[in-house]
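Right, I'll just put the structure down here and ask away after.
Excluded from the complex is one protein chain; the other protein chains are retained at their positions.
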Amino acid sequence: MPKFRKETQVTSVTDTSSSILGKAAQATPAPLASRIRGISDRTMAWLFITPAIVLLLAINIFPLIWAVYLSFTNYRANRPNAPLENVGLSNYSRVLSDPNIWQAMQTTAHFVFWTIFLQTLIGFSLAYLIDRKFRGHAFWTTVILVPMMLSPAVVGNFWRFLYQPQIGLFNYIVSFLTGIPPSSFEMLGSVQLSPWAIIIVDTWMWTPYVMLICLAGLRSIPDYIYEAAEVDRASLWRQFWSITLPMALPFIMLAVLFRGIENFKMFDMVTLLTGGGPGSTTEVASITLKREAFESWRTGRASAFAIILFVAVFGLANIYVKALNKVKQR
Amino acid sequence: MSSVNSAHSVVEPGAMSKRIAASIVIAYAVITMIPLVWIFMTSFKSPPDSISYPPKIMFQPTLEGYCNLFTTRTRQTSEYIASLGTPTSTCDETTRSRNMVIAGPSNYWPRFKNSLLIAFGSTFLAVSLGTLAAYGFSRFRVPLADDLLFFILSTRMMPPIAVAIPIYLMYRQLGLSDTALGMILLYTAVNVSLAVWLLKGFIDEIPREYEEAAMIDGYTRMQAFFKVVLPQATTGIAATAIFCLIFAWNEYAFAVLLTSGEAQTAPPFIPTIIGEGGQDWPAVAAATTIFLVPILVFTILLRKQLLRGITFGAVRK
Partner (left out) sequence: MTVQAPHTSKQKRPFFLRRGPMENIATAIIGLGFLMLFQPFLLVLYTWSLVTLLTGTVLFIIVSKFPE
């Protein structure tokens, strides 16, 4: 086979896999064969792929390289004509020893941990229940999925209204259920509650995402495994821990990783809900970065911070793709 | 556990467990809908009703929120208003009853139009480029294909604010800041990664034999692509397009940093809607409702493809 491919100058996967075409190509001399096909497959492959790659290089990679360059300078975007100095690694060492940015990382960690924990718990439970296939489960699944399709910014903005201490629906419902007066607590204004305010909205929005992927995981478990367990008289509890959970685990990992990446770089919803406040209690990494870059205009240092965030996300993305491939094989 | 002795297999859960599952799921679905229903209800409230305590569930519906959303108003003396003659529309009437007159249209409609233009423009470009690239990756042996695909996907994972800094500088140099073209190019770049991954999955599913048969019939590969593969991939292309559209429609971070006036889209504009004395919540709710309705429709259309879309095509169900 490899020898034959060299002779006919055909590079496409299709042609080698098809014996009919292979014979046709073998029968005709090479120039004629390529004329029949129009342009050669190799040319066509590059013709098709290049535009997308060029766009990504221009809009994503070139700016990224520029950011790497800026992160070694003292550039300030509001003073473009000031002399540019090479400051070496000092931007990085400043960002990595700045207690405020460290604090922002911990705020992010708190947000990422609790959102993932709650979303996985609720999402998996819901998926497990929906997998009971009660009547109308398809309809209710669609209803549950709605929040995750909406704009986090626009919906986050509206949650600010629901969280109003006196007039907000959220406070009213809480006071209705618990008896605490609705104006006695401020979800967005208090240091203790505001981190939870953003966690609640994020959980409301993204639990359906985890649920949907978990549901796919549960549905990928073949029935015969459960039937075998039934024959062995394994209890439901046992079945859950030794069949359901391990077999759904790759899917859960996929959802957790993706939510981890997304919430690590969370910006829009938190900006509109709290703007990082009160003080800096909900100032997650992206908001600190935005303040550094577009309010303090320390572009060089902000670029260094951006590169740090990018490296972290890129590391997670590697693991995510590994998880994707694992799920794909199922 | 009693189920060990039950006649039902796990594959078909018992009636009781189904009923419990159904009630919990329905309860969750109802709770999850409350904020959205509240947005919808608030958009039909008058400003005093919207901020009353306790929150009003029963109220006199009015279109004031929608009127306020699309107009700018100025306060006038009642003598001046009395001298104006009969109001020309319901909006006119409600505005005058608040001692104000309509001064002109608001910025919401231009911003909404920007959203439409940028979302559809970038979706069209992303899906076109994505289809070509996906076909290339699916059918040809591309050197370093896996690395290229990972590179393409990783561009989507980048934190938007991190990318926004150099993009901001680049657009300032090129004169693309605050232009629809700049935003379209940016969203296309972000969306093309999703488009390539999703469409590769869809095209992989189309049997190669179709094109091969067409090529034996004398089509060139290019013709086979346009006349055989594209029609087969229509569903996949449509689903991909809706995903790209939703992303571009919902995007906020780039929009708020890179646009300020001319090319501003609706998401950064909606939070800035203010009336007299703070945020005009019925108008905000009206803007939100108008903004969300297309997405609701799309979600229902997409429900079968949703899973595939959010896992970059890895889970096909």
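So that you can tell them apart, the chains are marked A and B in the order they are listed, and the count of residues begins at 1 in each.
Just so we're on the same page, a contact is a pair of C-beta atoms (placed from the backbone, for glycine too) under 8 Å apart; a residue touches a chain by one contact, two chains touch by 3 or more.
Please read all numbers here as calculations on a predicted model, not as lab measurements.
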item: Touched by the hidden chain, restricted to displayed chains; value: A
item: Touch with the omitted chain, as defined above, among A:65, A:82 or A:96; value: A:96
item: Option from A:65, A:191 or A:319 whose C-beta touches the chain left out; value: A:319
item: Touching residues (missing chain, whole complex) on chain A; value: 92-93, 96-97, 99, 102, 105-106, 108-109, 112, 308, 311-312, 314-316, 318-319, 322
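As a convention for this text, only the chains that are shown with their structure count from here on.
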item: Residues of chain A touching chain B in the complex; value: 11-14, 17-18, 20-21, 24, 36-39, 41-42, 44-49, 51-53, 55-56, 58-64, 66-67, 70, 77, 122, 126, 129-130, 132-137, 140-147, 149-155, 157-159, 161-162, 166-169, 172, 182, 204, 208-209, 212-213, 215-216, 219, 223, 226-227, 229-230, 233-237, 239, 251, 254, 258, 261, 264-265, 267-268, 271-272, 286, 289-290, 293-294, 299, 302-303, 306-307, 309-310, 313-314, 316-318, 320-321, 324-325, 327-328
item: Residues of chain B that touch chain A when the two form their complex; value: 1, 3-4, 9-13, 17-19, 21-22, 24-26, 28-29, 32-36, 38-39, 42, 50-55, 129-130, 132-133, 135-137, 139-142, 148, 150-155, 157-170, 172, 185-186, 188-189, 192-193, 196, 208-209, 211-212, 215-216, 218, 220-223, 246, 249-253, 256-257, 266-268, 270-271, 279, 281, 284-285, 288, 291-292, 295-296, 298-300, 303, 306-307, 310-312, 314-315, 317
